[in-house]
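Of the protein chains in this complex, all but one are displayed in their positions.
Coming up: chain A.
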Amino acid sequence: MCDQTFLVNVFGSCDKCFKQRALRPVFKKSQQLSYCSLCAEIMATDGLHENETLASLKSEAESLKGKLEEERAKLHDVELHQVAERVEALGQFVMKTRRTLKGHGNKVLCMDWCKDKRRIVSSSQDGKVIVWDSFTTNKEHAVTMPCTWVMACAYAPSGCAIACGGLDNKCSVYPLTFDKNENMAAKKKSVAMHTNYLSACSFTNSDMQILTASGDGTCALWDVESGQLLQSFHGHGADVLCLDLAPSETGNTFVSGGCDKKAMVWDMRSGQCVQAFETHESDINSVRYYPSGDAFASGSDDATCRLYDLRADREVAIYSKESIIFGASSVDFSLSGRLLFAGYNDYTINVWDVLKGSRVSILFGHENRVSTLRVSPDGTAFCSGSWDHTLRVWA
């Protein structure tokens, strides 16, 4: 099934037969080895007793899933909005478009803020990646990628580089230079290599490592300087569409969402999936951690956004309305986590009260699907990008 389409990025000597093959990670008594797919299959079948069949393995998996749900349900004693009943309701909410960034020639697919709370990088279907000064709306840098559909872009924490990728299956890092004589594309560094399109990328706490998500169903952590694969994350059953790193205080984990309707939380050091959530009814387009790191929100093609608490290990809120029938493409929290901004395919942005579960406001302005949305690092504004070729800064 889907397993067979995932080519592993590691190629080397199999730990069992020592032949030069494409390797996949195998766990034997909690020790990680690298076996070629042939030895992995043989090892798996070696462990079976005579009476064990495929059917019994499948039913074991089903009963384990049932047990997991039972354990989770035991602690489900109350709903989040019930706990939040005594919280004061939010007052009138007025947000307007304060800046419109025009310049892309086609759909805007992704954007990211710089830590200086002012610069924005955005990427588009036409292959262009632009760095803007959002205060003045001036374009500071522009680079044309060798491919179209640049679905991912990210600003480095230092503000000195950007990363982007898409249909070229790679993630490339461009150092930003103010020297007018230098061609940005000349200093480009190819960091990540996947076997399908790049859907999301993010620098970790430094400029030195990048985390990527791909249509090949895997996520991967790369060293920028050497381009070396540091860790790969296998487990999604289909394309991975989004990822978000946990806020630095809470440690080395990240969450990813994919076309298999699952949101998975990973340990960056071991490559293991530590928690998985499968309550959405369609592709998960966007995931974002709650500012405290104890929860995360997801936006999906099933027209809902959901909040999952990591310590309760379950979904604790759904943000939906019968009148909302188009998918949510991107979500982000306000600084305190009280508000959830979500961009939808019906051209609107809905603002949700995270605690009470109700919609606070609906923002109109874009003339096509909202494809990307990020709150600025200091929470004073948020920026949305759309298929109408523009980006809007709202405050």
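One rule holds for everything that comes next: a residue touches a chain if its C-beta (ideal position, glycine included) is under 8 Å from a C-beta of that chain, and two chains touch if they have at least 3 such contacts; residues count from 1.
What we mean here is this: contacts and distances are computed from a predicted model.
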Hidden subunit of the complex - UniProt protein name among "T-complex protein 1 subunit epsilon", "CAHM3 protein", "Guanine nucleotide-binding protein subunit gamma" or "Protein transport protein SEC23": "Guanine nucleotide-binding protein subunit gamma"
Contact partner of the left-out chain, one of A:113, A:132 or A:290: A:290
Selected from A:83, A:160, A:185 or A:325 as touching the chain missing from the view: A:83
Residue ranges of chain A at the interface with the undisplayed chain: 1, 3-4, 16-17, 27, 38-48, 53-54, 57-58, 60-61, 64-65, 67-68, 71-72, 75-80, 83-84, 87, 90, 95, 98-99, 118, 134-135, 235, 272-276, 290-292, 294-295, 309, 311-314, 316, 334-339, 354-355, 378-381, 393, 395
